[in-house]
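Working notes for the structure below.
Here the complex is missing a single protein chain, while all its other protein chains stay put.
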Amino acid sequence: MPEFWLRFASHRYGVVAGFYVLVLILVVLALEVVPGSDPHEITSAVMQPPSAAHTLGTDELGRDVLLGILHGIRVSLSVGFAAAFGATAIGVAVGAMAGFYGGVLDLLFMRVSEVFQVVPSFILAALIVALSGPGLPQVVAVISLLAWPQVARLMRGEVMRLKHMEFVDAIRCLGTREFTILAGEIIPNALAPALAAGSLIVGQAILLEAVLSFFGLSSAEIISWGRMLNSGQRFLFNAWWLSVFPGAAIFLTVLAFNLLGDALGSALNPRTAST
Amino acid sequence: MTAPLLELKDVSKTFRGSRAESVVAACSVNLQVAAGETVALVGESGSGKSTLGRIALGLLAPDSGSVLVAGRPLLQLAAAELRRARAEMQPIFQDAAAALNPRRSARGHLLQALAARGAAKEAEAIALLESVGLRPGHEYLHRLPHELSGGQRQRLTIARALAPQPSLIVADEPLSGADVSIRGQILNLLLDIKQRRAIAYLLITHDISVARAFADRVAVMLMGRIVETGPAERVLRQPEHAYTRRLLAAVPILPRGSAATAGALPKG
Partner (left out) sequence: MNGPPLLDIVDVSLSYRTRRRVVHALRAVNLSVGEGEAVGLVGESGSGKSTVARAVLGLTPAHIARIESGSIRVLGRDVTHLSEDGWVGVRGQPIAIVFQDPLSYLNPVMRVGRQIAESVERHAPGLAVDSRVRELLEQVKLPATCAVSYPHELSGGMRQRVLLAIAIACRPKLLIADEPTTALDVTTQAEILALLKELRTQLNMAMLLISHDLGLVASACDRIYVMYGGRTIEWGRTASIFEAPAHPYTIGLMHAAQADRDRDGRFVTIAGEPPNLTGLQAGCPFAARCSRVMPRCTELMPEPVGLQLEHTVRCWLYGASQPVAATACNGARS
């Protein structure tokens, strides 16, 4: 285990990204505990540029932008993690079984995943949200459905590579059941690329949620960065702070998860040593 | 007459590749290994010997013919019996690195193998490590495969093969991955095991000198068929089949002088 941290620590950007994410999580926790100001609070200080009183300015209803961004972290992270978790769980299970058992199961998997890859994600997401109403659970479900094929593909590839290796045969000779072999020997060795993909999905999820919100397809009561962009787009040239800051938040967070994913990917491989 | 430990009866296996090409890996092969006997299966690449090894271990089902372990057909056994029969035959592979789970320590590997006979205890694992020359055993317990040298990895796979106390070891090119200078060590180890534990071997190799050094009987394989079989001495000195003769003639022989044997013999 300590080697994992050593390998991880050698990726400078990954470490920085890791800290960033940690800070985000801490903010979310802090906001739960500390009775802070209400981001929905409507004041009379309307359309104020960044100032001492309102660090990042206010919007057309006098709501503080900074508070909005801080509270928006919760939505982004929860959607991101939930979707990534869902996609990874489904992807690992389906990919591992398709890769290991092959045959009809594999064929089925290939066709189904192709369907999901071909469908334009935003259209599908918009459709589902339009049909079932806006809300975070729907968004999470949509993203999981769209993203699991990526994970499954990687998992399948690794499993197919590993199942022919001699150590699998050696375990078979001990009389171990096939499923135990899959779960105990193969999956742990195949997870690394899938987990790395999983962390990239966090970024994708955050982005997709932002896009859906931007187009007004999410609940207006929940503050999210995408929502803020949606309101801010009308005032793009008058009140730049309404778009730039939420946009920057999205950008930095997605970037951070991408870098984290890279670092995790190589840190998880017991044999990669950085020269 | 007791049934041989392992018998391959009329085994055939064809692989269907892409573009309707098929490769005949085995064609009506008959092979027997008696208890405590070492049979060398000699052949070049593409002869089908590795496939035969996997069929013998029950890892691959033949298209026709049967694999009999102590007289009973392997693939028709009930689950629990099959597991026991499986534990009687253990493999050693050529590439020790691929034969070990990269995430499992030596301890993990051995305990897993020991569980097959219900003896999954650390003390047993340490004893196994020491019996294959990895001393002191407790120092090697927690090492991962990539933390071991090539020779040490091969020893670990041998220890794992011994853990369930098998009566037959199927060794597929056990020396080919090792450096020449450690080959002798591994050979001695295999020899010790053969002598002390009376384990039978199905030794699959392309290297005649290994067969010569080790085997009681030799079977020569060419393109899926066994072309010659018999006592090692006879086959290797007076080969009958033309292919066997060609194989033996192709092995480069070292020019030797008397000084080489009389000179300093390095200790093993």
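Order of writing sets the chain letters: A and B. Residues in each chain are counted from 1.
Note that in this section a contact is a pair of C-beta atoms (placed from the backbone, for glycine too) under 8 Å apart; a residue touches a chain by one contact, two chains touch by 3 or more.
What you are looking at is a predicted structure, and each value in this text was computed from that prediction instead of being measured.
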Selected from B:Ala113, B:Leu156, B:Val170 or B:Val210 as touching the chain missing from the view: B:Val210
Positions on chain B where the hidden chain makes contact: 44-45, 149-152, 179-185, 187-188, 191, 206, 208-210, 212-213, 246-247, 249-257, 259-261, 263-268
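Here is the rule we use: only the chains that are shown with their structure count from here on.
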Gap in Å, rounded to a whole number, between the CA centres of chain B and chain A: 49
Chain B contact footprint on chain A (complex, rising order): 165-167, 169-175, 185, 188-189, 270-271
Touch list for chain B against partner chain A, complex: 54, 57-59, 82-84, 86-87, 89-91, 93, 95, 98-103, 112-113, 115-116, 144, 146, 157, 160, 164
